[in-house]
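Presented below is the structure to which this report refers.
A protein chain is absent from this complex, but the other protein chains hold their places.
For clarity, chains are labelled A and B in written order, and residue numbers in each chain start from 1.
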Amino acid sequence: MSQVDKSQDSLIQIRDVGFSFGDHKIYDHLDMTIPRGKVTAIMGPSGCGKSTLLNFIGGRLKPDTGDIRVNDVSVPSLNRRDLYALRKQMGMMFQSSALLTDLNVFENIAFPIYEHTELPDELVKNLVLSKLQMVGLRGARHLMPAELSGGMTRRVALARAIALDPMLVMYDEPFTGLDPISLGVIVKLIREVNDALQMTSVVVTHDVAEGCSIADYVYLLGQGRVIGQGTPEEMSGTKSPEVRQFMGGLPDGPVAYHYPARDYKEDLFQDWPDD
Amino acid sequence: MSRNALELWVGLFVVAGLAALAMLALRVGNLSTVNVTDAYKVTASFQNVGGLHVKAPVTMAGVKIGRVSNIQIDREDYSAIVELSIDRRFNNLPTDTSAAVLTSGLLGAQYVGLEPGGEDTHLKQGDRIEITQSAVVLEQLIGQMLFSKAQGDR
Partner (left out) sequence: MTSIRLLGRWVINSVLRLGRATMFLTATLVGVFWILRRFQLILQQVFAVGVLTVLIIAVSGLFVGMVLGLQGYNTLVDFGAESSLGLVVALSLTRELGPVLTALLFAGRAGSALTAEIGLMKATSQLAGMEMMAVDPIERVMAPRFLAGFIAMPLLAAMFTAIGVLGGYLIGVGMLSVDSGVYWTSMQEGVDVYDDILNGVIKSVVFGFVVTWIAVFEGYDAAPTSEGVSRATTRTVVIASLAVLGLDFILTSLMFSEI
(Lines give C-alpha, C1' and ligand atoms only; values in the text may rest on other atoms or scores of the structure.)
Protein backbone atom coordinates (compact mmCIF):
# COMPACT_ATOMS: atom_id res chain seq x y z
CA MET A 1 0.00 0.00 0.00
CA SER A 2 1.31 3.38 -0.89
CA GLN A 3 0.64 6.31 1.34
CA VAL A 4 -0.74 9.47 -0.22
CA ASP A 5 2.28 11.42 -1.30
CA LYS A 6 2.56 14.08 1.41
CA SER A 7 4.01 16.58 -1.00
CA GLN A 8 0.98 16.19 -3.21
CA ASP A 9 -1.59 18.94 -2.94
CA SER A 10 -4.31 17.83 -0.56
CA LEU A 11 -7.66 19.52 0.00
CA ILE A 12 -8.85 17.81 3.17
CA GLN A 13 -6.79 16.59 6.09
CA ILE A 14 -8.45 14.59 8.83
CA ARG A 15 -6.17 14.27 11.82
CA ASP A 16 -6.59 12.01 14.83
CA VAL A 17 -10.38 12.29 14.89
CA GLY A 18 -12.33 10.57 17.64
CA PHE A 19 -16.09 10.58 17.88
CA SER A 20 -18.83 8.66 19.65
CA PHE A 21 -22.61 8.68 19.66
CA GLY A 22 -23.42 8.21 23.31
CA ASP A 23 -21.63 5.00 24.33
CA HIS A 24 -21.14 3.88 20.76
CA LYS A 25 -17.67 4.68 19.51
CA ILE A 26 -17.67 5.60 15.82
CA TYR A 27 -14.12 6.81 15.28
CA ASP A 28 -10.91 6.33 17.12
CA HIS A 29 -7.76 8.13 15.95
CA LEU A 30 -8.93 8.46 12.37
CA ASP A 31 -6.41 9.92 9.91
CA MET A 32 -7.14 10.65 6.29
CA THR A 33 -5.90 12.90 3.53
CA ILE A 34 -7.99 13.67 0.50
CA PRO A 35 -6.10 14.84 -2.59
CA ARG A 36 -7.18 17.89 -4.52
CA GLY A 37 -8.72 17.44 -7.96
CA LYS A 38 -9.17 13.68 -7.58
CA VAL A 39 -12.08 11.37 -6.95
CA THR A 40 -11.62 9.72 -3.57
CA ALA A 41 -13.88 6.87 -2.56
CA ILE A 42 -14.50 6.17 1.11
CA MET A 43 -15.80 2.66 1.47
CA GLY A 44 -16.82 0.58 4.40
CA PRO A 45 -19.63 -1.56 5.71
CA SER A 46 -23.00 0.01 6.52
CA GLY A 47 -23.13 1.71 9.89
CA CYS A 48 -19.40 2.37 10.14
CA GLY A 49 -19.97 6.12 10.11
CA LYS A 50 -19.07 7.05 6.56
CA SER A 51 -21.81 9.66 6.34
CA THR A 52 -20.71 11.04 9.70
CA LEU A 53 -17.40 11.79 8.06
CA LEU A 54 -19.12 13.93 5.43
CA ASN A 55 -20.97 15.73 8.21
CA PHE A 56 -17.61 16.52 9.81
CA ILE A 57 -16.28 17.96 6.56
CA GLY A 58 -19.45 19.99 6.07
CA GLY A 59 -19.32 21.18 9.67
CA ARG A 60 -22.74 19.79 10.59
CA LEU A 61 -21.10 17.70 13.32
CA LYS A 62 -18.04 18.31 15.42
CA PRO A 63 -15.64 15.53 16.32
CA ASP A 64 -14.91 14.92 20.01
CA THR A 65 -11.18 15.11 19.39
CA GLY A 66 -8.88 15.88 16.50
CA ASP A 67 -9.13 18.33 13.65
CA ILE A 68 -10.53 18.50 10.14
CA ARG A 69 -8.94 20.95 7.77
CA VAL A 70 -10.54 21.84 4.47
CA ASN A 71 -8.48 24.06 2.18
CA ASP A 72 -6.26 24.84 5.20
CA VAL A 73 -9.18 25.95 7.37
CA SER A 74 -10.02 24.09 10.56
CA VAL A 75 -13.73 23.30 10.16
CA PRO A 76 -14.66 22.50 13.80
CA SER A 77 -13.35 25.83 15.04
CA LEU A 78 -15.16 27.99 12.49
CA ASN A 79 -17.87 30.37 13.64
CA ARG A 80 -21.25 30.23 11.96
CA ARG A 81 -20.59 32.91 9.39
CA ASP A 82 -17.27 31.49 8.21
CA LEU A 83 -18.72 28.00 8.19
CA TYR A 84 -21.54 29.12 5.93
CA ALA A 85 -19.04 30.88 3.70
CA LEU A 86 -17.04 27.65 3.46
CA ARG A 87 -20.15 25.63 2.70
CA LYS A 88 -20.83 27.79 -0.33
CA GLN A 89 -17.71 26.19 -1.79
CA MET A 90 -18.97 22.70 -1.06
CA GLY A 91 -21.65 20.74 -2.84
CA MET A 92 -23.28 17.71 -1.36
CA MET A 93 -25.46 15.06 -2.88
CA PHE A 94 -27.52 13.22 -0.29
CA GLN A 95 -28.54 9.62 -0.52
CA SER A 96 -32.18 10.72 -0.41
CA SER A 97 -31.31 13.54 -2.85
CA ALA A 98 -32.92 16.10 -0.48
CA LEU A 99 -34.58 17.97 -3.33
CA LEU A 100 -37.02 20.63 -2.12
CA THR A 101 -40.37 19.01 -2.80
CA ASP A 102 -42.31 22.23 -3.34
CA LEU A 103 -39.99 23.46 -6.09
CA ASN A 104 -39.63 22.07 -9.61
CA VAL A 105 -36.37 20.83 -11.12
CA PHE A 106 -35.34 24.23 -12.43
CA GLU A 107 -36.12 26.02 -9.16
CA ASN A 108 -34.28 23.38 -7.16
CA ILE A 109 -31.07 24.00 -9.06
CA ALA A 110 -31.61 27.75 -9.06
CA PHE A 111 -32.20 27.66 -5.28
CA PRO A 112 -28.58 27.96 -4.10
CA ILE A 113 -27.86 30.51 -6.82
CA TYR A 114 -30.78 32.72 -5.83
CA GLU A 115 -29.97 32.34 -2.14
CA HIS A 116 -26.34 33.37 -2.46
CA THR A 117 -26.00 35.66 -5.45
CA GLU A 118 -27.72 38.72 -6.80
CA LEU A 119 -27.38 37.59 -10.41
CA PRO A 120 -30.02 38.77 -12.89
CA ASP A 121 -32.71 36.22 -13.82
CA GLU A 122 -31.39 35.82 -17.36
CA LEU A 123 -27.96 34.78 -16.13
CA VAL A 124 -29.38 32.42 -13.51
CA LYS A 125 -31.46 30.79 -16.22
CA ASN A 126 -28.38 30.22 -18.39
CA LEU A 127 -26.42 28.84 -15.44
CA VAL A 128 -29.18 26.43 -14.47
CA LEU A 129 -29.73 25.30 -18.06
CA SER A 130 -26.02 24.60 -18.48
CA LYS A 131 -26.03 22.39 -15.36
CA LEU A 132 -29.19 20.63 -16.56
CA GLN A 133 -27.64 20.11 -19.98
CA MET A 134 -24.65 18.52 -18.29
CA VAL A 135 -26.83 15.94 -16.50
CA GLY A 136 -29.08 15.53 -19.53
CA LEU A 137 -32.28 16.79 -17.92
CA ARG A 138 -32.78 20.13 -19.66
CA GLY A 139 -36.09 18.81 -20.99
CA ALA A 140 -37.30 17.86 -17.51
CA ARG A 141 -36.90 21.29 -15.98
CA HIS A 142 -40.62 21.82 -15.36
CA LEU A 143 -41.16 18.52 -13.55
CA MET A 144 -41.68 18.36 -9.80
CA PRO A 145 -39.39 16.09 -7.74
CA ALA A 146 -42.29 13.69 -7.13
CA GLU A 147 -42.58 13.12 -10.88
CA LEU A 148 -38.95 12.05 -11.32
CA SER A 149 -37.57 8.52 -11.36
CA GLY A 150 -34.89 7.56 -8.85
CA GLY A 151 -32.07 8.01 -11.35
CA MET A 152 -33.35 11.37 -12.53
CA THR A 153 -33.69 12.55 -8.93
CA ARG A 154 -30.02 11.75 -8.32
CA ARG A 155 -29.01 13.60 -11.44
CA VAL A 156 -30.97 16.69 -10.40
CA ALA A 157 -29.38 16.48 -6.96
CA LEU A 158 -25.98 16.30 -8.63
CA ALA A 159 -26.75 19.31 -10.80
CA ARG A 160 -27.80 21.22 -7.68
CA ALA A 161 -24.65 20.18 -5.81
CA ILE A 162 -22.50 21.75 -8.53
CA ALA A 163 -24.74 24.77 -9.12
CA LEU A 164 -22.34 27.17 -7.43
CA ASP A 165 -19.26 25.54 -9.02
CA PRO A 166 -17.86 24.40 -5.67
CA MET A 167 -14.30 23.27 -5.08
CA LEU A 168 -15.50 20.11 -3.35
CA VAL A 169 -18.43 17.82 -4.07
CA MET A 170 -19.43 15.13 -1.61
CA TYR A 171 -21.59 12.20 -2.63
CA ASP A 172 -23.36 10.21 0.07
CA GLU A 173 -24.14 6.72 -1.24
CA PRO A 174 -24.75 7.88 -4.82
CA PHE A 175 -25.14 4.34 -6.22
CA THR A 176 -27.67 2.90 -3.81
CA GLY A 177 -30.97 1.70 -5.23
CA LEU A 178 -30.39 2.56 -8.88
CA ASP A 179 -31.14 0.46 -11.96
CA PRO A 180 -28.09 -0.45 -14.08
CA ILE A 181 -28.63 2.30 -16.63
CA SER A 182 -29.05 5.05 -14.06
CA LEU A 183 -26.08 3.62 -12.19
CA GLY A 184 -23.95 3.88 -15.30
CA VAL A 185 -25.11 7.44 -15.85
CA ILE A 186 -24.25 8.48 -12.31
CA VAL A 187 -20.82 6.83 -12.43
CA LYS A 188 -20.07 8.59 -15.69
CA LEU A 189 -21.37 11.92 -14.39
CA ILE A 190 -19.34 11.91 -11.19
CA ARG A 191 -16.17 11.27 -13.18
CA GLU A 192 -17.04 13.83 -15.85
CA VAL A 193 -18.04 16.54 -13.43
CA ASN A 194 -14.84 16.05 -11.47
CA ASP A 195 -12.61 16.30 -14.52
CA ALA A 196 -14.50 18.96 -16.47
CA LEU A 197 -14.98 21.39 -13.58
CA GLN A 198 -11.70 20.53 -11.83
CA MET A 199 -13.31 19.82 -8.54
CA THR A 200 -12.41 17.46 -5.76
CA SER A 201 -14.87 14.66 -5.26
CA VAL A 202 -15.46 12.53 -2.19
CA VAL A 203 -17.67 9.52 -2.77
CA VAL A 204 -18.96 7.62 0.23
CA THR A 205 -20.24 4.21 -0.76
CA HIS A 206 -20.39 0.54 0.12
CA ASP A 207 -20.57 -0.55 -3.53
CA VAL A 208 -17.11 -1.96 -4.17
CA ALA A 209 -17.33 -2.29 -7.94
CA GLU A 210 -18.62 1.21 -8.62
CA GLY A 211 -16.42 2.76 -5.96
CA CYS A 212 -13.32 1.22 -7.50
CA SER A 213 -14.37 1.97 -11.05
CA ILE A 214 -14.70 5.64 -10.31
CA ALA A 215 -12.05 6.46 -7.72
CA ASP A 216 -8.47 7.57 -8.07
CA TYR A 217 -7.86 6.68 -4.47
CA VAL A 218 -9.74 4.47 -2.04
CA TYR A 219 -10.02 4.53 1.73
CA LEU A 220 -11.52 1.57 3.49
CA LEU A 221 -13.02 2.18 6.92
CA GLY A 222 -13.78 -0.38 9.58
CA GLN A 223 -13.91 -0.47 13.37
CA GLY A 224 -13.55 3.26 13.60
CA ARG A 225 -10.32 3.59 11.68
CA VAL A 226 -8.78 3.28 8.23
CA ILE A 227 -8.15 -0.40 7.56
CA GLY A 228 -6.86 0.00 4.05
CA GLN A 229 -6.02 2.62 1.48
CA GLY A 230 -4.54 2.91 -1.98
CA THR A 231 -5.46 3.04 -5.62
CA PRO A 232 -8.20 0.62 -6.68
CA GLU A 233 -5.58 -1.72 -8.19
CA GLU A 234 -3.58 -1.82 -4.99
CA MET A 235 -6.74 -2.50 -3.01
CA SER A 236 -7.77 -5.53 -5.04
CA GLY A 237 -4.25 -6.93 -4.79
CA THR A 238 -3.93 -6.50 -1.05
CA LYS A 239 -3.24 -9.29 1.41
CA SER A 240 -4.87 -7.69 4.42
CA PRO A 241 -7.69 -10.01 5.52
CA GLU A 242 -10.01 -7.14 6.46
CA VAL A 243 -9.64 -5.49 3.09
CA ARG A 244 -10.00 -8.79 1.26
CA GLN A 245 -13.19 -9.60 3.11
CA PHE A 246 -14.80 -6.32 2.18
CA MET A 247 -13.53 -6.15 -1.39
CA GLY A 248 -14.52 -9.74 -2.04
CA GLY A 249 -17.79 -9.59 -0.15
CA LEU A 250 -16.98 -12.64 2.02
CA PRO A 251 -19.67 -13.43 4.58
CA ASP A 252 -17.27 -14.36 7.37
CA GLY A 253 -13.83 -13.07 8.20
CA PRO A 254 -12.40 -10.41 10.52
CA VAL A 255 -15.92 -8.92 10.51
CA ALA A 256 -17.69 -11.88 12.07
CA TYR A 257 -20.85 -13.35 10.64
CA HIS A 258 -22.37 -13.68 14.08
CA TYR A 259 -23.35 -10.79 16.27
CA PRO A 260 -21.40 -11.29 19.52
CA ALA A 261 -23.24 -13.83 21.68
CA ARG A 262 -22.47 -16.51 24.21
CA ASP A 263 -22.07 -20.11 23.26
CA TYR A 264 -24.95 -21.47 21.19
CA LYS A 265 -25.26 -24.72 23.18
CA GLU A 266 -25.24 -22.85 26.44
CA ASP A 267 -28.00 -20.60 25.11
CA LEU A 268 -30.16 -23.55 24.08
CA PHE A 269 -30.10 -25.08 27.56
CA GLN A 270 -30.69 -21.80 29.31
CA ASP A 271 -34.03 -21.48 31.13
CA TRP A 272 -36.50 -19.30 29.26
CA PRO A 273 -37.12 -16.38 29.61
CA ASP A 274 -33.47 -15.63 30.12
CA ASP A 275 -32.07 -13.10 32.57
CA MET B 1 -49.62 29.36 -8.34
CA SER B 2 -48.39 32.48 -10.03
CA ARG B 3 -46.91 35.30 -8.08
CA ASN B 4 -49.75 37.67 -8.90
CA ALA B 5 -52.44 35.25 -7.82
CA LEU B 6 -50.59 34.63 -4.57
CA GLU B 7 -50.31 38.32 -3.83
CA LEU B 8 -53.97 38.83 -4.68
CA TRP B 9 -55.13 36.04 -2.36
CA VAL B 10 -52.99 37.20 0.54
CA GLY B 11 -54.13 40.77 -0.07
CA LEU B 12 -57.76 39.69 0.02
CA PHE B 13 -57.10 37.70 3.18
CA VAL B 14 -55.60 40.68 4.99
CA VAL B 15 -58.37 43.00 3.79
CA ALA B 16 -61.03 40.54 4.97
CA GLY B 17 -59.35 40.22 8.36
CA LEU B 18 -59.05 43.97 8.82
CA ALA B 19 -62.64 44.47 7.65
CA ALA B 20 -63.77 41.96 10.26
CA LEU B 21 -61.80 43.84 12.92
CA ALA B 22 -63.30 47.14 11.81
CA MET B 23 -66.78 45.67 11.93
CA LEU B 24 -66.15 44.39 15.44
CA ALA B 25 -64.91 47.77 16.59
CA LEU B 26 -67.58 49.92 14.95
CA ARG B 27 -70.67 47.77 14.57
CA VAL B 28 -70.34 45.36 17.51
CA GLY B 29 -68.34 47.53 19.88
CA ASN B 30 -69.06 51.02 21.03
CA LEU B 31 -66.25 52.82 19.28
CA SER B 32 -68.75 54.62 17.04
CA THR B 33 -71.22 55.59 19.77
CA VAL B 34 -69.08 57.17 22.44
CA ASN B 35 -66.10 59.25 21.69
CA VAL B 36 -64.44 59.48 25.07
CA THR B 37 -61.76 61.90 24.01
CA ASP B 38 -64.25 64.55 22.99
CA ALA B 39 -66.20 64.81 26.22
CA TYR B 40 -66.50 67.09 29.22
CA LYS B 41 -66.74 65.89 32.79
CA VAL B 42 -69.15 66.84 35.53
CA THR B 43 -69.60 65.28 38.95
CA ALA B 44 -72.64 64.38 40.98
CA SER B 45 -72.81 63.03 44.52
CA PHE B 46 -75.29 60.36 45.54
CA GLN B 47 -76.19 58.86 48.90
CA ASN B 48 -76.18 55.45 47.28
CA VAL B 49 -75.31 54.40 43.75
CA GLY B 50 -76.52 50.83 44.10
CA GLY B 51 -75.03 48.60 41.43
CA LEU B 52 -73.83 51.44 39.19
CA HIS B 53 -70.45 50.81 37.68
CA VAL B 54 -67.88 52.64 35.59
CA LYS B 55 -68.79 52.86 31.87
CA ALA B 56 -72.49 52.65 32.59
CA PRO B 57 -74.45 54.86 30.19
CA VAL B 58 -75.56 58.39 30.99
CA THR B 59 -78.83 59.23 29.32
CA MET B 60 -81.13 62.17 28.88
CA ALA B 61 -84.72 61.53 27.83
CA GLY B 62 -83.67 57.95 27.22
CA VAL B 63 -80.93 58.88 24.74
CA LYS B 64 -77.35 58.00 25.58
CA ILE B 65 -75.23 61.13 25.82
CA GLY B 66 -72.23 59.90 27.81
CA ARG B 67 -70.94 57.40 30.30
CA VAL B 68 -69.85 57.08 33.90
CA SER B 69 -66.09 57.58 33.95
CA ASN B 70 -65.32 57.28 37.65
CA ILE B 71 -66.96 56.41 40.97
CA GLN B 72 -65.36 57.47 44.28
CA ILE B 73 -66.32 57.89 47.88
CA ASP B 74 -66.29 61.37 49.42
CA ARG B 75 -63.96 61.30 52.42
CA GLU B 76 -66.00 63.89 54.31
CA ASP B 77 -69.65 63.01 54.06
CA TYR B 78 -69.29 59.39 52.86
CA SER B 79 -71.40 59.95 49.80
CA ALA B 80 -70.53 58.56 46.37
CA ILE B 81 -68.98 60.98 43.89
CA VAL B 82 -69.81 59.92 40.37
CA GLU B 83 -67.92 61.46 37.48
CA LEU B 84 -69.88 61.67 34.24
CA SER B 85 -68.26 62.06 30.82
CA ILE B 86 -70.73 63.78 28.54
CA ASP B 87 -70.34 64.19 24.80
CA ARG B 88 -69.43 67.74 23.74
CA ARG B 89 -72.37 67.82 21.38
CA PHE B 90 -74.58 68.11 24.46
CA ASN B 91 -72.87 71.11 26.03
CA ASN B 92 -76.09 73.02 26.65
CA LEU B 93 -77.34 71.21 29.76
CA PRO B 94 -78.80 73.71 32.29
CA THR B 95 -76.90 74.08 35.57
CA ASP B 96 -79.91 72.93 37.58
CA THR B 97 -80.06 69.60 35.74
CA SER B 98 -80.82 66.74 38.10
CA ALA B 99 -79.26 63.26 38.04
CA ALA B 100 -80.76 59.95 39.16
CA VAL B 101 -79.43 56.42 39.30
CA LEU B 102 -82.02 54.38 37.42
CA THR B 103 -82.47 50.78 36.49
CA SER B 104 -83.33 49.60 33.01
CA GLY B 105 -86.17 47.19 33.54
CA LEU B 106 -86.85 45.54 36.86
CA LEU B 107 -83.53 43.72 37.14
CA GLY B 108 -81.52 45.37 34.38
CA ALA B 109 -78.23 47.23 34.56
CA GLN B 110 -78.13 50.59 36.30
CA TYR B 111 -77.47 53.86 34.55
CA VAL B 112 -77.52 57.59 35.26
CA GLY B 113 -80.50 59.49 33.92
CA LEU B 114 -80.32 63.29 33.61
CA GLU B 115 -83.39 65.54 33.85
CA PRO B 116 -82.91 69.08 32.47
CA GLY B 117 -83.79 72.08 34.63
CA GLY B 118 -84.70 75.59 33.56
CA GLU B 119 -81.61 77.76 34.11
CA ASP B 120 -80.07 79.72 31.25
CA THR B 121 -76.50 78.94 32.24
CA HIS B 122 -74.98 75.64 31.09
CA LEU B 123 -72.96 72.94 32.81
CA LYS B 124 -69.29 72.95 31.88
CA GLN B 125 -66.15 70.94 32.60
CA GLY B 126 -65.68 70.32 36.34
CA ASP B 127 -69.14 71.50 37.40
CA ARG B 128 -71.19 69.66 39.96
CA ILE B 129 -74.77 68.52 39.61
CA GLU B 130 -76.50 69.48 42.85
CA ILE B 131 -79.86 67.79 42.60
CA THR B 132 -79.49 64.04 42.74
CA GLN B 133 -81.62 61.05 43.45
CA SER B 134 -80.03 57.86 44.75
CA ALA B 135 -80.49 54.40 43.46
CA VAL B 136 -83.54 52.51 44.51
CA VAL B 137 -82.26 49.53 46.42
CA LEU B 138 -84.77 46.77 46.09
CA GLU B 139 -84.00 45.18 49.46
CA GLN B 140 -84.50 48.46 51.31
CA LEU B 141 -87.72 49.04 49.43
CA ILE B 142 -89.06 45.65 50.40
CA GLY B 143 -87.86 46.19 53.95
CA GLN B 144 -89.67 49.53 54.19
CA MET B 145 -92.81 48.03 52.73
CA LEU B 146 -92.83 45.18 55.21
CA PHE B 147 -92.13 47.59 58.05
CA SER B 148 -94.97 49.95 57.15
CA LYS B 149 -97.28 47.01 56.60
CA ALA B 150 -96.41 45.71 60.07
CA GLN B 151 -97.04 49.16 61.56
CA GLY B 152 -100.35 49.46 59.76
CA ASP B 153 -101.45 46.08 61.06
CA ARG B 154 -100.84 47.01 64.62
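Convention: contacts are C-beta pairs under 8 Å (C-beta built on N, C-alpha and C of every residue); 3 or more make two chains touch, one makes a residue touch a chain.
Bear in mind that the values here come from a model prediction, so they are computed numbers and not experimental data.
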Residue among B:29, B:51, B:116 or B:143 that touches the chain left out of view: B:29
Given A:32, A:99 or A:199, the one touching the chain that is not displayed: A:99
Residues of chain B (touch criterion as defined above) contacting the omitted chain: 1, 3, 6-7, 9-10, 12-14, 16-21, 23-25, 27-33, 55, 57, 64
Residues of chain A (touch criterion as defined above) contacting the omitted chain: 58, 60, 84-85, 87-88, 90-92, 94-96, 98-101, 111-112, 115-116, 160
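Everything that follows uses one rule, which is that only the chains that are shown with their structure count from here on.
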Chain centre separation (chain A, chain B; CA means) in Å: 77
